[in-house]
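What follows is a set of notes on a single structure, which appears directly below.
A single protein chain has been omitted from the complex, and every remaining protein chain is retained in its original position.
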Amino acid sequence: MDSSMLMAGIANVLSWSNLLLIIGGTLLGMFVGAMPGLSATMALALLLPVTFSMEPGAGLSMLASLYLGASYGGSISAILLNTPGTPSAAATVLDGYPLSQQGKAGKALGVSLFASFCGGLMSGIALLVAAPLLGIVVLKFGPIELFAVAVLGITIIGSLSQGSVVSGLLSGGIGLLVSTVGMDLITGTPRMTFGHMNLFSGISFTVALIGLFSIPQALLLIEKSGQGKKKVANKITDRLMPLWADIKTLMPNIGRSGLIGIITGLIPGTGGDTASWFAYNEAKRFAKDKSRFGKGDLAGLSAPESANNAVVGGALIPTIALGIPGSSSTAILLGALMVHGILPGPNLLTEHGEVTYTLIWAVIIANFALLGVGLMFTRMCVAVTKVPDGFVACAIIVLCIVGSFAINNSFFDVGLMFAFGLFGYWMLKAGMAPAPMVVGLILGPVMETSYQQSMLIGGGSFMVFAKSPIALCLLILALFSVLQATPLLGIMRQRFGKRSTHSG
Amino acid sequence: MKTKLLSISVLMAVTAVPLAVHAEYSVTDEIRVLQGFQAGGGSDALAQLAHPYLREILGVNFINEYIPGATGAIAWTRLSHQSPKDGTVISITNTPMLMTNYIINDSISYNIDQLTPIANVVTDPGVVVVHPDSPYQTIEDLLAAAEETPGRITIGNSGIGGDDYFSTIMVENASGLSFEKVPFAGDGPSATAAMGGQIDASFNNVGIVYGHLQADSLRALAVLSAERLPMLPDVPTLREIGYDVVNGSSRGYSAPAGIPDQARDELIAAFEELATNEEFLQRAEERAFYIDIVTGDDYMEMMKNMEETFSNIWDELDEDA
Partner (left out) sequence: MNMSRLSLGVFGVGLAVFFFVQNMGYPARAAQIPLMFATAVGLLSLAWIVQEVWSTSKLLRTRACPSSSDSDSISSAPRTYNQYIKAFSIYALALMYAYSIGLVGYFLASALFMGFALLIVREVGFRYALIGSIALLGTIGLVFFYFLGLNMPMLPTF
């Protein structure tokens, strides 16, 4: 770590124009994240061309701030509107919305902001201090290890079900199945596309997420509208900043979730969406009273929020250390570098150190901007709860159309979103949770591609997974997760005379 | 009176000459450029580099429209079937994806006869890279290993239909060896897998891995160009060891078929002028872009050759499968 570059980076970032861009980026990110139907990836893809005319350091700072702001912003609509503003906030809905139903919206938002701040700061520091070291870890994750990560992710599906285990697994299974639509990477066969070019690249899970979560919520609001029901969360009567006592109990959880976020961000191919579920699962596993999860447990709220903000720094580590993007959003940041003529690779830290350190410091400072601007912005957002349900519903639909179009500049995606919307409404009525389906959509392609690649590398034998220590550990962890969800473990404990624990 | 007329016409002739050289685009002030890939990708990198210079030469503004999906097929179908043929819309065409899209997939309805090729700009030559501590320190080592254990040497590529995939097949055909081809979702992941030692080698492209080669996180065994590259003087070409395989991925600009001749000529002239612009060439070299400007009919011929080569290879594969 070259201290002169470090200093140059700080100096750069603390210039007025850069600070303004960081604050602006954070604000824009929070706005985009808080709006259901709009996603961070979309905003980044749209903002990127705007940054071409800026200095590379400045443009990157703005993009990174947007990414960070959106990771928090998604929780605002998750808590207030029961629909995640970004894919990485899908887990926040589970405990966030019940909290607002109980009149504790302010507390929920405050905890979410604080957790996001901690997670993001953790990963920013990790990025500053240990980027090259951690970068080496990234190279250990090849197709074989990635397969194990995907399997672990999929086993979490079972524990996420709000409702019967079968419905959760089925939801996940449908997600996995639908994710196979598109051109197969290994043979180039277009599967289930029926000649539609728009399906060749598969179904974008962001489009599916917007459809599955936002549209049913909008329709539900319309159903309830005009009945003069008293809205519970129409005033933030409680304070926004969390109490010290709460913070103390939550810190271990936040720390662990932040670590999970950093590691998941490190692994190329997994991002905020997966990290939040991993963190939620671990928070549940380590919780003393698991039954409170899903009913408004602060731990269940802070875990995914800490993790999804930590992913920002985590995903930037391989990007900066090796030029390998850790997530789809960082791929866009890498694009910003390339367009300015900065080739990705280890020389980012040496030759182009000034730009890189400006970026790293921007990530750290953006967290503080998040804390500051976040408090003000959140208070404004609370005003949304005063808006009548009917109007909110229509606004959500308008935003969903813009959001799903903007991802790929395609009206086909808008139609796809509506199809998922209808299906999501059906699922809502049937009591099937949509969250596992989204996990399935995200991890299905990862699992399939890495499986086929592992088979090619290992010559068709399953032993290839056993030969990799990382993969083996993860697969055993996955098996353990599956067993924990079933009564088997409880029975075994009883057999051996120990007190049976409340399983699942 | 006559001398005045003469001098005026001479004056007009003299001023017309530089005007003809810096021909303002006659069709429009704003050209839409359809890109078949996401913002910030390789096509965008080319666009951001070239457009400022083209803007000066043609006096037009460029508007990028990103229409990703189906490896560019959506954008190119829109170019050939749904775009106005008056010269206001062009697209960045990437080869070999342009052809392999419809060679591999019958449901894709465009083909290169429905395009007016304007100019190729960049050609990224293929390169064979390995992990620096790999047991294969020369290309001959790699090929020898493939001979000993046929079908067990894992070679990464950027996906079915990409240039690396076809390069691997071309090497197989030329040498009679067989590799285990492992497709990845692009050049990036393929290079990463080689860096991590998970695959034996990766057929990649120079521009993508140049940073890694400089930093010694990857080692280049051979390049798939006609001659040694000035940026990699110590790396032999496949031709030198006896295999005539020259392949790479190229990017250029094309318009729909049937645009007015004048528009076509002006665009082609603009690119020919770009080829002589020192500053442009300098900046391209800094980004490891290998400039290979081929215009008009020559570009069409280049495309036709590629189409033929890759169709043949694909048809042969189909027979074997």
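A and B label the chains in the order they appear, each numbered from 1.
Everything below uses one rule, namely that a residue touches a chain if its C-beta (ideal position, glycine included) is under 8 Å from a C-beta of that chain, and two chains touch if they have at least 3 such contacts.
All figures in this text were calculated on a predicted structure; none of them were measured in a lab.
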item: Residue among A:Q102, A:T180 or A:T385 that touches the chain left out of view; value: A:T180
item: Residue among A:I210, A:L301, A:V414 or A:A478 that touches the chain left out of view; value: A:V414
item: Candidate in contact with the missing chain, chosen from A:L19, A:L128 or A:C394; value: A:C394
item: Touch with the omitted chain, as defined above, among A:G195, A:G372 or A:G431; value: A:G431
item: Positions on chain A where the hidden chain makes contact; value: 28, 31, 43, 46-47, 49-50, 164, 166-167, 169-170, 173-174, 176-177, 180, 184, 186-187, 189, 191-192, 215, 218-220, 222-226, 387-391, 393-395, 397-399, 401-402, 405-406, 409, 411, 414-415, 418, 421-422, 425-432, 444, 447-448, 451-452
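Everything that follows uses one rule, which is that only the chains that are shown with their structure count from here on.
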item: Sites on chain A touched by chain B in the complex; value: 45, 48-49, 52, 138-144, 183, 185-188, 190, 193, 195, 197-198, 200-201, 268, 322-325, 331-332, 334-336, 338-339, 341, 343-348, 408-410, 449, 453, 456-457, 459
item: Chain B to chain A touching residues, read off their complex; value: 38-42, 44-45, 48-49, 64-71, 73-74, 77, 104-105, 107-108, 152, 154, 159-161, 180-185, 188-189, 192-193, 195-199, 207, 210-212, 214-215, 217, 283, 286-288
